[in-house]
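Below is a structure I'd like to ask you about.
Apart from one protein chain that is not included, each protein chain of the complex appears where it belongs.
Up next is chain A:
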Amino acid sequence: MTRQIILGAHFPGVNNTTVWSDPAAGSQIDFASFVHLARTAERGRFDFFFLAEGLRLREQRGRIHDLDVAGRPETFTVLAALAAVTEHLGLAGTLTATYNEPYEVARKLATLDHLSGGRAAWNVVTSPDAFTGANFRRGGYLDPALRYERAREFVAAARALWDSWPADPFDTSDFLRTPDAGRYAVRSTHFDIAGQFTVPRSPQHHPVVLQAGDSDGGRDLAASTADGIFSRHGEYDDAAAFAADLTSRLARYGRSRDELKILPGVSVVLADTDAEAQEKAHLIRRAQVSPQTAILLLEQVWNTDLSQYDPDGPLPAEDPDDTAPSIIQGRTRQRDDRVATARRWRDLAEARGLSIRDLIIEVTGRQAFVGTPDRVATEMIRYVEDRATDGFILVPHLTPTGLDEFVDTVVPLLQERGALRTEYEPGTLRDRLGLPPVPADRRGAA
């Protein structure tokens, strides 16, 4: 039997992957956009809808970044509203363990799980920067070494809260069978909380937990406790190496490869011929990298004001200033070695005669799957059959129609080849992902 592909639908993010200049680009905040993408995903029998999170508007050179799509809803609220307009689709939201408290996150996830009939999922991220902290009571800065410690304890605390109600709490004559329903106590380095949780055990008992960090700390958190990992490793060889790395980490925690679903974020470009698809992919890349965006992305490596440069001209001749503090804030990925990157880019541009904009198009985020529906379906199945991944989180470049074509053309092929359900199986998201059930009694578990 063909392995089942897990599919997630990523709502277009607030970065330059999302093309707003296209006449077909719709609202980034109207609920109708969320409904369109979620219903498209459900029509395509996807496993889940996915929302990213960022709790501060990005800034560059001390000013609010104005070139990319910006503005997002509060994660839980929009997912709860989507629960009303979908029936089977999983509802996954990204939430940081840094600027939240386990009691609230556990309560909201358990609520979402009840209201959606067992479809809630949580992508745990860590956001250590003081820049984001300026919007929060907790504020300030969490030492990078501590953010995964907090995240690990945060997830453990949430699990303790989800375990706090018995499986069958209601009495036949009284309301409750026991006055202790919901009682919990968590004492760890970062948390000292106790009391009675208000939400009875939800359909999944534990909503599905994903993790997205890529460092050792992030990968270990995923290997030790998560049900899935959202990765950046979408190229085949890279994906396979990433899967091998996680398999060995899982073993260290006594877990098997099947207990962690590996899901890279990928973009897909489709056309009737492979050549047309390549052409279309290039046009999308040009739209993603406007002249202004090209300069801005270059500034992130050179770490200085390059606004006087011509995007259609050559790269700066001098090396970046590696000692100055970063000019960009509110973005999770930082390029580590600026000088080396700059030299690599300059060499490439010189060798191939690329302008600044051409170079940026060349070196930043290309689409993982480009071709005819048949080619894309075949490729996707190969990844999953080889266990390089367990599926994909599709990142469309257009809001809200960016997955329409995939659902209309690739999904039927995946279904024909037995790699994707044609109807939703009964059960919860956890069941559908093929995850082991949560033991009914986890008392004493970590």
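In the analysis below, a residue touches a chain if its C-beta (ideal position, glycine included) is under 8 Å from a C-beta of that chain, and two chains touch if they have at least 3 such contacts; residues count from 1.
FYI, contacts and distances are computed from a predicted model.
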Omitted chain, identified by the protein name its UniProt record gives, among "2Fe-2S ferredoxin-type domain-containing protein", "ABC transporter permease", "FMNH2-utilizing oxygenase" or "Ferrous iron transport protein B": "FMNH2-utilizing oxygenase"
Hidden partner interface residues of chain A, rising order: 20-21, 25, 28-31, 34-35, 54-57, 63-64, 66-74, 76-78, 80-81, 83-85, 99-101, 103-104, 107-108, 110-112, 114-117, 134-139, 165, 169-171, 174-179, 181-182, 191-200, 290-293
